[in-house]
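Here the complex is missing one protein chain, while the rest keep their positions.
Naming follows writing order (A, B and C), and every chain is counted from residue 1.
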Amino acid sequence: MGKILVMYDTQSDRKFTSTVVPLIEEGIAQVGGMEVRAKFVDDCTPQDVFWADGIALGCPTHLGGISWRMKKWWDDNTPNVWMKTDGKLGVAFTSSGSRGGGGELTCLALNVMMMNCGYMCFGITDYIAKKESLHYGAVVAGEPREEFAKESCRRVGRRLAEWVAVIVDGRPECHPLKATYPRFPRDY
Amino acid sequence: MGKILVMYDTQSDRKFTSTVVPLIEEGIAQVGGMEVRAKFVDDCTPQDVFWADGIALGCPTHLGGISWRMKKWWDDNTPNVWMKTDGKLGVAFTSSGSRGGGGELTCLALNVMMMNCGYMCFGITDYIAKKESLHYGAVVAGEPREEFAKESCRRVGRRLAEWVAVIVDGRPECHPLKATYPRFPRDY
Amino acid sequence: MGKILVMYDTQSDRKFTSTVVPLIEEGIAQVGGMEVRAKFVDDCTPQDVFWADGIALGCPTHLGGISWRMKKWWDDNTPNVWMKTDGKLGVAFTSSGSRGGGGELTCLALNVMMMNCGYMCFGITDYIAKKESLHYGAVVAGEPREEFAKESCRRVGRRLAEWVAVIVDGRPECHPLKATYPRFPRDY
Partner (left out) sequence: MGKILVMYDTQSDRKFTSTVVPLIEEGIAQVGGMEVRAKFVDDCTPQDVFWADGIALGCPTHLGGISWRMKKWWDDNTPNVWMKTDGKLGVAFTSSGSRGGGGELTCLALNVMMMNCGYMCFGITDYIAKKESLHYGAVVAGEPREEFAKESCRRVGRRLAEWVAVIVDGRPECHPLKATYPRFPRDY
């Protein structure tokens, strides 16, 4: 049974926790057959990271980059986890104060950090709605209120779960290229 | 009199030319006192680049990066322009097929290319509307139809013209920190 | 039998072809059991891309980014390959004129482009020598003359072949975490 860790930093008001993370869990559940741990970064241990076949790593966008608290966990734990996580799967998500305000760059920075730790990082080719995609991970501006923003969070979880299913659990029928739900712009 | 070059690649249908570029020129005109050349990349020469105190560099977002045609111009002209443009001002803009689809990354890649050529690159701290900003250059998804998308294009031109006015033309009253138009989220 | 495509752009003198690419092929051969195609970008077709389970994508570093010729191939072929390559493996390599001259950024840009196409992108956690690593793909400055530069090229091929072996061919014994060759700084 595939194992997925949703590791997140959150704004001071913890809205991230109550809005984005449950949507990611919904997306994971759409694939099914996964064990899930969703944890605030300060509650995570290296064992959580080792346990997981795939990780969804998310933080608020601060100044076009990773929030310091998320960065601190990985900086501090580098001696514990480096050279031990090669080949695990990783995907990013972030919440930005504005469109054009650094969300993509934060997802990229999260991917760079994961690449340093040997993760297999993937983008998501899908469109979620007309003119809405999540090619480097989900970027929501503020709380995800619109349906496309919610679906973007779900899709991150769903895609991660699909790859874990295909690569770790040997369930080739979960491959995104065999998906029956809409993934292409022309479907809209 | 400050000189500004708007150098752009465009989609095959040339919509970029007729929609985004005129908005950037509008923004430049809001500052006034600038000579402007707006040119399709294939019509640009190194002399246009040398002529300009500031450049607004724009292209469609293709696969999260600079369109090949824009890249080709700079690759081909590196021997002509490199080490001759240090200290000029540069800003980026792009049109992306979707939000979250690589527009920010393309602006960043354009900035990286300009940094290689010694340009002073700047982001734009402003918000254009609630949840809409252009911190690494303007990112529009498709044709700029909404008012915030149009204003984003104008702001790129305006900010570039302001910096050229302040730094090259000695017009300190044009400094963005003295702006009387709304720049802050709390203004909305 | 795993299939690997080495797709490369090259400097005008084609040195890349005769120096870097053969080293990558050497690295692939260290794992064994792979079919390999090494092709100059202009000789590649979408069918080569579909054929391959994994791709090593390389180009010279030009202005901190992907060479225009490589970019053109992917820009032009987006309608042919997009949404058809999800889940394939990808790794980057580049040759830069200088250290600190954009090689890492070019590898990152190649990874971004692959993420757009749904590739699983990975960094390489290994050190190749004291103070020499290839965390985002191999970066050589000029022709690879020093042993560490040569080994860097080989390691890109080796790691890609290892992941193809593990994930596509079901050869878990090829997993990098089980490697018997030196991968850690403390081994030096």
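Criterion: a residue touches a chain if its C-beta (ideal position, glycine included) is under 8 Å from a C-beta of that chain, and two chains touch if they have at least 3 such contacts.
Since we're looking at a predicted model, the values are computed, not measured.
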Omitted-chain contact residue, chosen from C:9, C:53, C:75 or C:104: C:104
Residue of B:5, B:121 or B:153 touching the missing chain in the full complex: B:121
Those residues of chain B which, in the complete complex, touch the missing chain: 82-84, 86-87, 89, 108, 111-112, 115-125, 135-136, 163, 166-167, 175-177, 183-184
Touching residues on chain A - with respect to the absent chain: 62-69, 71-72, 74-76, 78, 102, 105, 109, 112-113, 115-117
Positions on chain C where the hidden chain makes contact: 64, 97-105, 108, 127, 131-136, 138-139, 141-142, 152, 185
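In this section, only the chains that are shown with their structure count from here on.
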Chain A on chain C, rotation in degrees - Cα superposition, rounded to nearest 5: 180
Chain located farthest away, centre of chain C as origin (C-alpha): B
Separation of mean Cα positions, chain C and chain B [Å, integer]: 33
Approximate Å spacing (C-alpha centroids) for the pair chain A, chain C: 25
Residue list for chain B, restricted to those that touch at least two other chains: 64, 102, 105
